[in-house]
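Heads up, one of the protein chains got dropped from this complex, but the rest are sitting where they should.
Take a look at subunit A:
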Amino acid sequence: MKYMLIMRSNDQAVEDYENLDFTEVIAAMGAYNESLIKAGVLLGGEGLTDAKEGFVVDFDSTPPVVTDGPYGETKELFNGFWIIQAASPEEAAEWAKRCPLGPGSKLEVRRVTELEDFPQDNEWIQKEAGWRAEAEGRLGTAN
C-alpha cells in the first residue's frame, strides 16, 4: 500500500523554521529521507516553495475566483509531501513519527487510492486511467 505523508505547519512554525539554521534543517531532513531510501520505502515526494508564491482558486463562486496567497484565515500551510510504501497504517505512522519536525507542525497520513479502490466497470474510471496515462506519457517524453 502507498501512503502520503502531508506536511502542514502553522504560521508560527513556518516563522520559527525561517529562523533555524538552514544547513541543520537540510541535514536533518536529508538524514530522514536517506533512512526512507535505505529502507526501500520512499516512492516519491516534493517540498513546496513559499506559500507567498502560490495562489488560490476558490470554488465558492462560479466561475471560481483566483486570489493571491492563502493568507488571513489559514491556520496551517501545506509545505510538502512524501509518498511511501508501507504494509499497514501502523507502519506508515512509525515512519511519520520519525520525521524531524517540531511544535506547530503536523504530518497528515493518508492512504493513496489505487485503481482497485474504484468500481472498475465505471466508464469514467476507465477513461480517467486513460487520461492519466496519456498526460503522464506526454510528461515522460518531454523529459
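Here are a few things to note about the model shown:
Methods note: a residue touches a chain if its C-beta (ideal position, glycine included) is under 8 Å from a C-beta of that chain, and two chains touch if they have at least 3 such contacts; residues count from 1.
Keep this in mind: contacts and distances are computed from a predicted model.
Protein name for the hidden chain, per its UniProt entry and selected from "Carbohydrate ABC transporter membrane protein 1 (CUT1 family)", "Dihydroxyacetone kinase, C-terminal domain", "RNA polymerase sigma factor" or "Aspartate carbamoyltransferase": "RNA polymerase sigma factor".
In the complete complex, the hidden chain is touched by one of A:G44, A:P64 or A:G102, namely A:G44. Contacts to the hidden chain, counted on subunit A, fall at residues 37-41, 43-44, 85, 87-88, 90-91, 93-95, 114-116, 120, 129-130, 132-134, 136-137, 140.
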